[in-house]
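For this view, one protein chain was removed and the others were kept in their places.
A and B are the chain letters, set down in written order, and residue numbers restart from 1 in every chain.
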Amino acid sequence: MFIGTDRLTHTYMPGTPYAKKALDNVSFEIKQGGFALVIGRSGSGKSTLIQHLNGLLKPTSGRVFFDGHDLGQKGSELLKIRRKIGLVFQMPEELFFSETIFDEIAFAPRNLGLEETEVQTRVIEALEEVGMEAEQFIDRHPFQLSAGQKRMVALAAVLSLRPEVLILDEPTAGLDHSGQKILFKLLASLNKKKNMTFIICTHHLDQVAALADQVLVLQEGRLVMDGFPQKIFGRRSQLIEMGLSPPVTAEIMADLAERGLDVRSDIFNLEDARAEINRLRRHRVK
Amino acid sequence: MVNRSEIIIEAKDLAYQYTGEEEASSPALSGVNISVHRGEYIALIGPNGSGKTTLLKLFNALLVPTNGEVRVEGISTFDEENILSIRRHCGMIFQNPDNQLVATTVEEDIAFGLENLTLPSAEIQKRVGQVSSVLGLQDLLQQAPHMLSGGEKQRVAIAGVLAMQPGCILMDEPTAMLDPAGRNDVLQTVQHLNSEQGLAVVHVTHFPEEAVMADRVVVLEDGRLVAQGSPKEILGNTSLLHGLGLQSTAAVELASLLRQDGFDLPEGIITNRELVNSICSLEQTD
Partner (left out) sequence: MSRSITLGQYYPGKSLIHRLNPRAKILSLVMVLILLFSLHTYEALLAQLAVALLLIWNTRVPFRYFLRGLRPILYIALFAIIIYFFFTSGGVVLLRIGFITVESHGVQQGIFIILRLITLVLFSLLLTLTTTPLALTHGIGYFLKPLRYVGLPTEEIAMIMAIALRFIPTLMEESQRLMRAQVSRGADFETGSIFRRAKSLVPLIVPLFVSAFRRADDLALAMEARGYRVGAVRTRMYEDTIMPLDWTVLLVVIAMVAVAWILGL
């Protein structure tokens, strides 16, 4: 498997009266170039899971794999792995501490011990990747930017690692509608052009569901669903019972289907919905 | 139960200018005239920087106008002697659930406002008891804030405000940092307080779905009140919203797209159900 887990279990503070099993026997795999969504209520284990995937946490039992390596094995050189797996936490701009955007983005490659010339190349590359003109921004103070721009810089700060996998936790938190659109457009393009594998934890499915090819659903530490988006989001009543909601567009389509209309089940955004309803009409008119 | 024609907050020709900051060049608010009636639920929407938060702060005298006047239950917010009264009449809930909880236990936090009002101990204990049962917090009274979920924290904040027996509650994007379950929690709570207890609500939000339940939607742009009306009127006006960089509900957006494609959908659709019904009746008549 490219990245995944095998019977992963994680208990916080084992052996104490406060012990809490955050992950219970979780097994899944994501293929290279895949775009997976991890959904679940707060406390379902999402954050714990993603922290295992880049080796931040060690399993209580079970294993985590990346590119053929068992992350738990001694000598697995976590630093090398962190080069390849980028993890972007929620509100990543809260991590800023540098005086210039350059230094902020250079932090990660410098930590890897790269030569300064290489670092510089990567910083500029990362900035351009997120759609910000390097010359305009590298000397500015990170705190001076708008919310959307800060988010992009924070993303660049991880992209400078040139990761093969990018894991993001609520990447759109705090962004307005257009900011979200820009972000997901960027992620989609990285996924296509660079075959970057994506794993995204989010509650805001409307803009991202159409990009995904796999959805994992966690409930109380257990993996309760794993499959294609249309299969998972089709299970409306189950999701609602778990306190989750499918993308709004999917709900509208499902309602139409319930009323007898022959609509496809893999529609998650407005443009696709529009096209589908139009297709229905043309079909009928014929 | 409540006399809905009575005005509790009135702003006349309201203007506010921030001093000593770069934004001093353009006023944060200008020429705003607005009244909040008893029992009314107002949704306040607008792009970032349009002055929504500023307006709220002018309502409870956290800021005083640089021009014009705000009166709360007839008391002018310039009246420094009666600020405590004003803040009792107009409670406020903030976006970050953590950064508004002051005490080490839920119980003490709910009591905080009452202690500021110098109520006698017995009265404080009585009100804390009442309010915690209304909001379902009885079992959490001895808990420390950091052990609560986001939704619970916001409910505690609401309890703290409710205990002061206000006529109006001001909410500044109270669900922005919550997961869907927490969001639901807070929205249902506030709706209940509005419909059952006649509490007026001014709710600043970025989520168009949250504006659907309001009595009136008020739109700000660049410090000016540019539109107000029923949710149908405002949310249905996609050109207005798009012009401000805002989105409407999925149902409205989809209906608008379909109308462009020649679907003869009636005006005034803002919910999923209305959309589905309309599409289905169209399909039947085709």
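Heads up, the rule we're going with is that a contact is a pair of C-beta atoms (placed from the backbone, for glycine too) under 8 Å apart; a residue touches a chain by one contact, two chains touch by 3 or more.
Quick caveat: nothing in here was measured; it's all calculated off a predicted structure.
Q: Just to verify: which one of B:Asn96, B:Gln130 or B:Gln165 makes contact with the chain not shown?
A: For the chain that is not drawn, the touching residue is B:Asn96.
Q: From the list B:Asn60, B:Thr77 or B:Thr175, which touches the chain that is not on show?
A: The single option touching the absent chain is B:Asn60.
Q: Mind pulling the chain B residues that touch the left-out chain?
A: 60, 62, 84, 87-88, 91-92, 94, 96, 98-105, 107-108, 111-121, 124-125, 128, 144-147, 157, 160-161, 164
Q: Given the full complex, what residues of chain A touch the hidden partner chain?
A: So the residues of chain A touching the missing chain come out as 12-13, 16, 18, 20, 51, 54, 56, 79, 82-83, 86-87, 89, 92, 94-97, 107-108, 111-112, 157-158, 161.
Operating definition for what follows: only the chains that are shown with their structure count from here on.
Q: If you average the CA atoms of chain A and of chain B, how many Å lie between those two points?
A: Inter-chain centre distance comes to 31 Å.
Q: Give every residue of chain B touching chain A within the complex, in rising order.
A: Within the complex, chain B contacts chain A at residues 47-48, 149-150, 176-177, 179-182, 206, 245-247, 250-251, 253-254, 257-258, 261, 263, 272-273, 275-276, 279-280, 283, 286.
Q: Under the stated contact criterion, what part of chain A meets chain B in this complex?
A: 41-43, 147, 173-174, 176-178, 203, 206, 243-245, 248-249, 251-252, 255-256, 259-261, 270-271, 273-274, 277-278, 280-281, 284-285
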